[in-house]
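Missing here is one protein chain; the remaining ones are kept as they sit in the complex.
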Amino acid sequence: MDVLLEIQGLSKNFGGLKALSNVDITLKPKEILGVIGPNGAGKTTLFNCINGLYRPDSGVIRFEGRPIQALGPDRIARLGIARTFQNIELFANMRTMENIMLGRHVHMRTGIFRGAAMWGRRSFAGREERAHRLTVETIIDLLGLQAVRDKLVGGLPYGTQKLVELARALALEPRLLLLDEPCAGMTAEEKQDMIFWIKDLQDELGVTILLIEHDMRMVMDISDRILAINFGRPIALGAPEAVRRHPDVLEAYLGKQERREPAA
Amino acid sequence: MGTFLENLVTGAALGSIYALISIGMTMVYGLLKILHVAHAGVYVFGALLGLLAFRLTGSILFAFPAAVLGCALMGYLLYRFMYRRVQDEKPLIPLIVGIGMFTAMGDAYRLAAGPYSISFEHGLAQTGIVLGTFHISFNQVLVIGSAAALLVLVWLMVNKTKTGLAWRASAQDREVAMGIGVNSNYMFGLNFMFGSALAGIAGVLVGLYYGAVNANMGEVWAYKVFVVMVLGGLGNVTGTVIAAYLLGLAETFIISSWGYFLPRDAIAFICMILVLILMPNGVMGKRKQV
Partner (left out) sequence: MIPAYYHTIMTFTCINILLSLSIGVLAGYAGQVSLGHAAFMAIGAYASAMLTVTFKVSFWLAMPAAALVSAMVGLLLGVIALRLKEDFLAITTMGLNFIVIGVLLYAPYFGKALGIGDIPVPMLFGEEMGRGMYTALCLALVAGVVAAVWWLQRSWIGLAWRGIREAQDVAQVMGVNIAKFKIFAFVISTAIAGIAGSLYAHFLLFITPYDFGFPLSIQILTLAVLGGLGAIRGPVLGAILLTILPEYLRFIQDYRMLTYGLLLVLVMMYQPQGLFGHKSFLTEGLKRLFGGEEKIRGRAA
């Protein structure tokens, strides 16, 4: 199959405001698609529609050929879509390990009652838990989080929290990863590391990534293709260079002339 | 016909009392989004104070100002020293605080006034208007009349005064109102005093109406007020008043035709739970986008 995620005619209104209108996206496996646009352009709304936090007003979202726009967030997570948030959304009073372990939730196969009867290490549930712990350890090693493994995440530095969030999303073993400004608020050095890891994810794990980012250099550097949106409408889609030179994109960013249309 | 009219009057009297008690709680909910359970304790305080004033002076005319002043003060103290500390916490915390306070108040009244009903007779109770088979007691006239007068006062206060404007603004959107400086702890305190004063009057009226006051009289009412509030659309004063009269009338007519099939408080709660499940914004409430 050549298409992992297919979005057709996606629209979402809030009151009279068109947060998204008629967005089309086709995402191939192992691709990194960057989404750019000014603040309030509808980027996060797009993510919220894909992972089920918002229900779109119209349009179809297909994941591996299956329409998902009517499913709840937990069902969508089960299909293999994970995300991070623009403002870190971690379980602050839980340890790093526990946060990431919760990302394994969709892979916990024992039912509620069998899971409850986890007597001893050799039981089915006990073996399963050890397998999950192993996966989590791998992710912790991969992202270099060993030092904060047993710390409460609420007290960790900002950049580390961003990483824990990424780790938690990875624990889900997603086929599609939605990253909402993974580098926001990071130091230059942390940004470099993050870019490195994202590339790694694509190359080694074959994860398809949809990425929102404000840092133009980073997004140009990392993305295979770029989608620019403004006022909820897609204005350009294509190779990074082409999108960067696109007149509408320049206009949206530099604001040559106000083209603010009343929301109808 | 006589029974119908009598039921109508009885229901209206009951509704008047529901309305007077509920307004204070609705105002607090509208403003602070707190379920102020201790309000029912304020209402009992009003009844007891009214009785005390009546016993000391021998005139029911003194019962009302005593209840108004005492309850307004108590309402203010409850806000100042209790709710103000927890008003920004998760809604469950002020709720539990309120229930704890109400429980403690109930026990304190029982210790002070004893566990039995105390007579609150004022001599005029036997008089009334008789038209053929139709009979309205003086008490019913008193309750319905004073409730009507007070509701007009509330309406004027909410709709025609600056305080009322601020109140409506805060109930609409507390953050915005805070931002433009309308809102303050002063507003909240005033709100508690006003609602509590009304509850105090309601307490005296109930005492006169039933001819007795009782330390436990707050219990059934405390929970009924929830029903009225939920029916009225949570924080909506007009809705609450309408719901109060509807509930009073419905209860009277249902009980007069079918009798009790469950205790009154159980019936009221069944209604409330059904309304909460089926109409989360109340019968009078507007549909809101979540």
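Quick notes on this one:
Order of writing sets the chain letters: A and B. Residues in each chain are counted from 1.
Basically, a contact is a pair of C-beta atoms (placed from the backbone, for glycine too) under 8 Å apart; a residue touches a chain by one contact, two chains touch by 3 or more.
Just so it is clear, the structure is predicted and the values come from calculations on it, not from any experiment.
In the whole complex the chain that is left out makes contact with A, B. Residue A:A77 is the one among A:A77, A:L163, A:L179 or A:L201 that touches the chain missing from this view.
Per the touch definition above, the residue from B:L111, B:A148 or B:L165 contacting the chain not shown is B:L111. Of the candidate positions B:A12, B:V97, B:A113 or B:L198, contact with the unshown chain belongs to B:V97. Only one residue in the set A:M101, A:L201 or A:A252 touches the chain that does not appear here, and it is A:M101. Subunit A residues in contact with the hidden partner, per the touch definition given at the top, are 51, 53, 72-74, 77-78, 82-83, 85, 89-94, 98, 101-106, 108, 110, 112, 115-116, 118-119, 125, 129, 132, 168, 172. Subunit B meets the missing chain through residues 35, 82, 85-86, 89-93, 95-97, 99-108, 111, 219, 223, 226, 230, 260-263, 265-267, 269-270, 272-273, 276-277, 280.
The definition used in the following text is that only the chains that are shown with their structure count from here on.
Averaged C-alpha coordinates give centres for subunit A and subunit B that are 51 Å from one another.
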